[in-house]
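The complex is shown incomplete by one protein chain, all other protein chains being positioned as in the whole.
Chains: A and B, in written order; residue numbering restarts at 1 for each.
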Amino acid sequence: MSPVDPVSRSAGTLTDRARGLLRDERVAERPGWLQAVHPVVKLLGVFALIVVTVTFDAPGPPAAMLAVTLVLAGLSRLPPKAHALRTGVPMAVSLVIVAPQAVVFSGSALAGPITVPGASYVATFVLRVGASVSLLGLLLSTTRFASLLGALRSLRVPRTAVTMLAITYRYLLVVFEELSRLVLARRSRRLRSATLRESWREAGALLGTFLLRALDRGERVGRAARSRGGTTGRTYVRRQAIGVADAAFASVVFAAVAAGVLLT
Amino acid sequence: MHILDGYLDLWVAAVAALTSIAVLAFAARRSAGELDGPRAPLLGVTAAAIFAAQMLNLPIPGGTSVHFVGGAFAAILLGPHLAALAMTAVVAVQALVFGDGGIVVLGGNVLSMAIVEVYVGYAIFRVLRPYHERVAVVAAAWTGITLAALTSAVMLGVSQAFAYDVGTVLSIMGGWHGLLGVAEGAITLLAYEFVRETRPDLVADRTSTIDRRRLFRRGSAVVGGLVVLSPAFAWAAGRVGYTEPLEHAAEATGATAHAVTTLPGILPDYGIPGVDPYVGTLVSGVVGAALVLAIGWLAGRPLDPDREPR
Partner (left out) sequence: MNALAARDLSFAYPDGTTAIEGLDLTIEAGERVAILGPNGAGKSTLLSLLAGLREPAGGEMSYFETDDPADELRDRIAHCPQAPADYLFNATVREDLEYGPAQLGIDRREAADRVDALAAEFKLESLLEKPPFRLSGGEQRRAALAAALAVEPDLLLLDEPVADVDAGHRETILDALDARNEDGTTIVVSTPDADLVAHVADRVVLLDHEGSIVRDGPVRAVLTDDELLGEVGVSPPQLVEAFQRAGVEDPPLTVEEAVERLRDGSHC
């Protein structure tokens, strides 16, 4: 039962994930600008913005885009720390990955071995990733997953696919909880710290049990769906009116796309 | 292995997305009927469970941990087509709920983690199983994860947005995931053995007779189709890539030639010191050929006989 036992640490990972999911759901319920935007408009808008962002080839435009997303995050009352982490970590990782290019690109020296084109490439890359991640974060934390699925449905994504995603989401928290329970139950029954070999054996059995249970549950849910008329994916759509928030968001998207196309 | 938005060129993301859609449509058709009945919920719940299972940390010597990916295991349990659909749900929910991996590059992530990993893993499992079951499981998991990583590497490598060239990315990602694949193989084997003991019916050998002529016809059709199509892809890539600004920058500065010499020093964990970029390119050729063969072979596989819903 050593404190660093990774198998046991999994319970913590699971809890973190669950917490992140619940936080997003709460933020999606707050009154804010993007929350009021129709999910279809928001999905298409964010997609368009990311498409434009990834084609930028100088640091300026993605930096501007990142700034825009931060303003949007503020107006939509996203928790600043969570959003900063969500955006900052991928940026930092990307920085580490492409940092060598600052030296590899030849050109006039900026500082030491770092060249101007090199630094410019690295900055562009990292800002591009940051702006894209921030945009996606905006979409995800201001939209309930059910609304996102509704948007996909309106966009004619096949019904079975949407049903499958809906059920995956619906059972995420359930299986997270089940797996943590299994992990903790095993830990509570263990008398001494496990060797590496034991840990692996245990993890194998744990995974086996867990996945078998999931298959059983899946079949039970499948039977329930069948007894209720199948999974045609039909639902009663609740229409959301298009309003000022949508118009405002659409103009931001339009302006950004136009600027992006004209500038590059 | 999740690729984020901003790493791939648009055309690479688009080609990957179209390929993924085509394969998934094929998978859905091959499992049609199963899918309209109680299968969509089964896949949904299984996908959620695989997602959770991926959070299980496994200790490795040196104090760190790795985690389970599960594509090959899903393929062994569900058959390749259903597994591809379930893994797609995993990858999609990761992107659309947690932001792991982007949405523009979603097709790319699906291609590597839900398609290559699953189909390759399954193919290896089926080929090797008659000779040695345990080896087949380990090899399926190892090859699945390694080839999935190599697929990502190819996509990253050909993207001008990501300045490293194909050879570099292939050798780094291939090397790293080759190591991770050992862990994946081990945990997949342990889980497989557990399932075989408790639910032998689930992993029972359901080999159906193979119609060799059909296999050959299908295989040659697929390979032929790819051969015919490849100039078109190259042409399209050229057209789209032509407008990619970074191409000029990279060419002008010779970035691609230098990248590999600096990187291993900077990222010692990932690098295989001393691997020549051309070896990497060679690997990519071999991988490509293997992929084509695997896909061709799979296209000729008769679908698993349906499992009775329990």
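Couple of notes before you dig in:
Basically, a residue touches a chain if its C-beta (ideal position, glycine included) is under 8 Å from a C-beta of that chain, and two chains touch if they have at least 3 such contacts.
These figures come from a predicted structure and were not determined experimentally.
Although it is not drawn here, the omitted chain touches the following shown chains in the complete assembly: A, B. The omitted chain makes contact with just one of the residues A:15, A:106, A:154 or A:235: A:235.
The missing chain, though absent from the display, is touched by one residue of A:36, A:51, A:174 or A:248; that residue is A:174. If you put the hidden chain back, the residue from A:95, A:110, A:146 or A:259 that touches it is A:146.
Across the interface with the omitted chain, chain A contributes residues 145-146, 166-167, 169-171, 173-174, 217, 220-221, 223-232, 234-236. Hidden from this view is one chain, which touches chain B at 41, 199-202, 308-310.
Here, only the chains that are shown with their structure count from here on.
If you average the CA atoms of chain A and of chain B, the two centres end up 21 Å from each other. Contacts from chain B toward chain A in the complex involve residues 4-10, 28, 35-53, 55-61, 63, 65, 68, 73, 77, 85, 89-90, 92-93, 95-99, 102-104, 161-164, 186-187, 189-195, 198-199, 202, 245-246, 249, 253-255, 258-259, 262-263, 266-267, 309-310. Those residues of chain A that touch chain B in the complex are listed here as 4-7, 9-10, 13-14, 17, 20-21, 24, 46-47, 50-51, 53-55, 57, 86, 90, 94, 96-101, 103-107, 117, 121, 125, 128-129, 131-133, 135-137, 139-140, 145, 148, 158, 160, 163-172, 174-176, 178-179, 183, 196, 199-201, 203-215, 217-219, 221-226, 230-232, 264.
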